[in-house]
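Report on the following structure.
In this view, the complex is presented without one of its protein chains, the others remaining in place.
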Amino acid sequence: MIKLNIGIVGLGRLGKEYANNIAYLVHNANLIAACSLVQEELDFARDTCGVKNLYSSYEDMLTNKEIDAVAIITSTDQHADQIIMAVEAGFHVFCEKPLAINIEDCYKVEKVVEKYPDQITMLGFVRRYDPSYADAKTKLDEGLVGSPFFVRSQTVDKDVFAPFQIEYCTASGGMFHDFSVHDIDLAHWFLGSDIKKVWSLGGAYRFKEFGEAGDADNVFAMCELENGTTAVIAASRVSPFGHNTFTEIMATEGNLKVGDPPRKNMLEIADVHGVRYECLETFFERFKGAFLVQIQDFVDCVLEGKQPALTMQNATKATLVANALTLSFKEKRLINVDDLVLQAK
Amino acid sequence: MIKLNIGIVGLGRLGKEYANNIAYLVHNANLIAACSLVQEELDFARDTCGVKNLYSSYEDMLTNKEIDAVAIITSTDQHADQIIMAVEAGFHVFCEKPLAINIEDCYKVEKVVEKYPDQITMLGFVRRYDPSYADAKTKLDEGLVGSPFFVRSQTVDKDVFAPFQIEYCTASGGMFHDFSVHDIDLAHWFLGSDIKKVWSLGGAYRFKEFGEAGDADNVFAMCELENGTTAVIAASRVSPFGHNTFTEIMATEGNLKVGDPPRKNMLEIADVHGVRYECLETFFERFKGAFLVQIQDFVDCVLEGKQPALTMQNATKATLVANALTLSFKEKRLINVDDLVLQAK
Amino acid sequence: MIKLNIGIVGLGRLGKEYANNIAYLVHNANLIAACSLVQEELDFARDTCGVKNLYSSYEDMLTNKEIDAVAIITSTDQHADQIIMAVEAGFHVFCEKPLAINIEDCYKVEKVVEKYPDQITMLGFVRRYDPSYADAKTKLDEGLVGSPFFVRSQTVDKDVFAPFQIEYCTASGGMFHDFSVHDIDLAHWFLGSDIKKVWSLGGAYRFKEFGEAGDADNVFAMCELENGTTAVIAASRVSPFGHNTFTEIMATEGNLKVGDPPRKNMLEIADVHGVRYECLETFFERFKGAFLVQIQDFVDCVLEGKQPALTMQNATKATLVANALTLSFKEKRLINVDDLVLQAK
Partner (left out) sequence: MIKLNIGIVGLGRLGKEYANNIAYLVHNANLIAACSLVQEELDFARDTCGVKNLYSSYEDMLTNKEIDAVAIITSTDQHADQIIMAVEAGFHVFCEKPLAINIEDCYKVEKVVEKYPDQITMLGFVRRYDPSYADAKTKLDEGLVGSPFFVRSQTVDKDVFAPFQIEYCTASGGMFHDFSVHDIDLAHWFLGSDIKKVWSLGGAYRFKEFGEAGDADNVFAMCELENGTTAVIAASRVSPFGHNTFTEIMATEGNLKVGDPPRKNMLEIADVHGVRYECLETFFERFKGAFLVQIQDFVDCVLEGKQPALTMQNATKATLVANALTLSFKEKRLINVDDLVLQAK
């Protein structure tokens, strides 16, 4: 069996999950290299995943010609440069979402990628790979519920990560880039059109620290799409009862809803609090399976020489809308997405 | 509009519900008489329901020739005699379940009732009148799920009534007569056959006082029916989270389940305890609507001169099986229902 | 017992429900008069509800001095005038929502009502009287889930009424006045503040006839409130699977959700389609109990001489926002509610 040799850069919380998936669970891949500035992360790669080639310099890793593909799981501000470097060095590239925070960076990546059509480049919008989301998309495409005209989607995490998130939120571009970019991509995917106009609201209702950092702990937005359909998006960092990410699609002949209720497992408890189930805590738990299916798909795409369904243009559009939502939130007005395109070009 | 004049006997907790239903909510009935040995109950009839003719003697009430029908909501040990007296005095009769505790009493009532085919006599197995149970029966009869072969049914009340129930349990004949008689009737109704063999178990797991009174706080039973189908029955007086009465029917092409989950209302709470709903507390709350539909049906039957679907024979059979279950519980062995019939005849 | 004598005007679909409730189910009320231009409706009042005084002229009915209170269940365009006439004639008034379509009419009513503080005037926002909504409000006020910052609320009816609704939609002021006014009032009620800015979208996705009539079959809106909280509202006339009205409240320590799932009853079916429950079809079915609780509250308020919790100002504000939503939908822009106030004054 031919196996794909992968080098990973970034082994934080999510990077470790990727490293483990590539090293052990993707049958047709080997994790042969890892790059990080953090010694603990390199130790993890060597000791837990058996990675032999360890690098503290990304440039150095890109000189290793045994590597076929690079997996980029670093912070968002490094994505664009690292993708461009890897593509120009001749590697296939998988990169965690979002593509970038600046639209300029997105266009820069698009242009480079266009020049290398034989290399596979894939952005990780993991929710498309969740079996329940994929089932919804299949049923929608088969016409089970007719023509979709509304998407209601939210990304909600439990409050356990709050202090960590306060530090993180500026670097990541804020909630619309970090959370809502998933819901934006799903709206585009399910409604078959692009968002053209947005209005967003929100606040630091629980922890004023998020507000002081220029961000929020809960945000809400309404979006008009080119084809006359609508998406309503919400996100929260501070859900008191657990992770609660769901998406509902209204269509002319029925509705589809994915992810609600966010049950931790198949145990139901009946006691003095009523009949209840406990909830998942993190998107790790919720999408653990999807992260594996996604990287497996990347490896299969590379080995079969086909580009993935989600293109760089899709990723750029998601960033574009995340920017529009951020601007709307800050300037408290309706934003035309096209105005941002014009500015960026 | 012709209205039926009703006299009620017994105005305890459930009797008051009946009195109110007849006085105000059944359009084609008048509550014109009430009988009780308890002054407070007669006061209720007069003050709350506007009843004009009040009696402390049942015989006296039966001399009132303005009355068309009698509603008997007394304790079980009085049912048989009161039905017989009313029928022989020329009245239509509605009586709360069960018909009696002794099978001999059941047969005695059956014989008297047979002699008066023009008078309507009805036993109150309220669950048949609950809209959800009725919907299940309709769908079953229409063949939606094929041929039924198994019924799992339970009658479960919240623990709030425990002290009251300890006093009550001997008079009422114990849990099988008081709780399970509903599930027995439902098994007969849904499976289209009669129970012929039973084995029952149980105990006073939470309050040993029930055990000391010769009864239990939880009972379980398995029943074989004449047509080769099976019913499994459970009952509890002491559910910690609320009323939890449900019935599941397995059939060759699908299942039907009624009453699960036992939600108090349409509110869902998501908080530190998980995602949860609160439960109904009592069978009053759960079957409030069904009690009204039931007495309305009795009135309609009388005014239209037709016997109700549930016959005295159905009621006798339910008592018969409740006896068999009680005997099995006490003697710890399989019981053939026919053996009790032979003994009783 | 003192009973309130009520005269009703308007006996269409909903008016008949009110007439029946007042005639039979509200203990301390008598339905003594009815007014309609439609003979069938007067026949209903006389034959089904036993009403003795029948009028084809509203002015005539208001001369009947046996009447204590008037219930107005006519089309929205008549509400304001009929309220004013009844109040000025000395009657207590109950009127179905909404107060009016024009804000000028609302202010006119407010002014008249102010002059008669001893007369009870009540607008029928029925959802506040649904036991599940009331339970949510109680738990919110008790602090169970902390401080609320987001309401997601929708009013969705099954597609069975579509043709009827096409005719009706212009007279009623469109979907925002007919459907969303409930969700607007709930957002105000639960979030403890008023909507100040709105953006709405929607379309005639299923029946283009609604679009041709200047309305929609589905609408969506986002609203910013004075206190920095957010409400997202949706409405549909054409749900393929049934009535699906729900409201979710996000708060700092938990969420409350009312009305989801919209089960028809307590029956669950498991067959080749999966595990499923059937849905309610109409808001009549869903809020049947609440309509009774509401009119009972009106009668109690009158007999006890206290004004209801929901004031004319609340009703005016709901109409104001419905106007803003309608304008936003038509002019495709953000609307400041205050701008409408200024125009109207």
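Per-chain residue numbering starts at 1, and chain names A, B and C are given in the order in which the chains are listed.
As a working rule, a residue touches a chain if its C-beta (ideal position, glycine included) is under 8 Å from a C-beta of that chain, and two chains touch if they have at least 3 such contacts.
Computed from a prediction, not measured in an experiment: that's the story for all the values here.
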Practice task
From the listed residues B:G12, B:P131, B:G203 or B:G289, report the one that touches the chain absent from this view.
Solution key: B:G203
Fill in the blank from the handout: From B:L54, B:V232 or B:V293, the answer for touching the chain not displayed is B:V232
Practice task
Taking the full complex into account, find the residue in B:L14, B:M222, B:V293 or B:A344 that is in contact with the omitted chain.
Solution key: B:M222
Practice task
Just name the one of A:V151, A:I166, A:V258 or A:L327 that touches the chain not displayed here.
Solution key: A:V258
Completion exercise
Touching the unshown chain, chain A contributes residues 24-25, 27, 130-132, 135-136, 139, 144-145, 253-260, 264-272
Problem - Interface with the undisplayed chain - residues on chain C - result: 240-242, 244, 261-263, 269-279
Problem - Hidden partner chain, residues of chain B it touches - result: 145-147, 149-150, 152, 199, 201-203, 205-206, 218, 220-222, 224, 228-230, 232, 234, 236, 238, 240-241, 250, 252-255, 333-334
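In the analysis below, only the chains that are shown with their structure count from here on.
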Fill in the blank from the handout: Comparing which residue numbers chain A and chain B contribute to their contact, where sharing over half means same and under half means different, the two sides are same
Handout entry: By mean Cα position, the chain sitting nearest the middle
Key = C
Handout entry: For chain B paired with chain C, centre-to-centre distance based on mean C-alpha positions, whole Å
Key = 39
Completion exercise
Cα centroid separation, chain A vs chain B, in Å, comes to 58
Problem - Numbers and ranges of chain B residues touching at least 2 other chains - result: 269-272
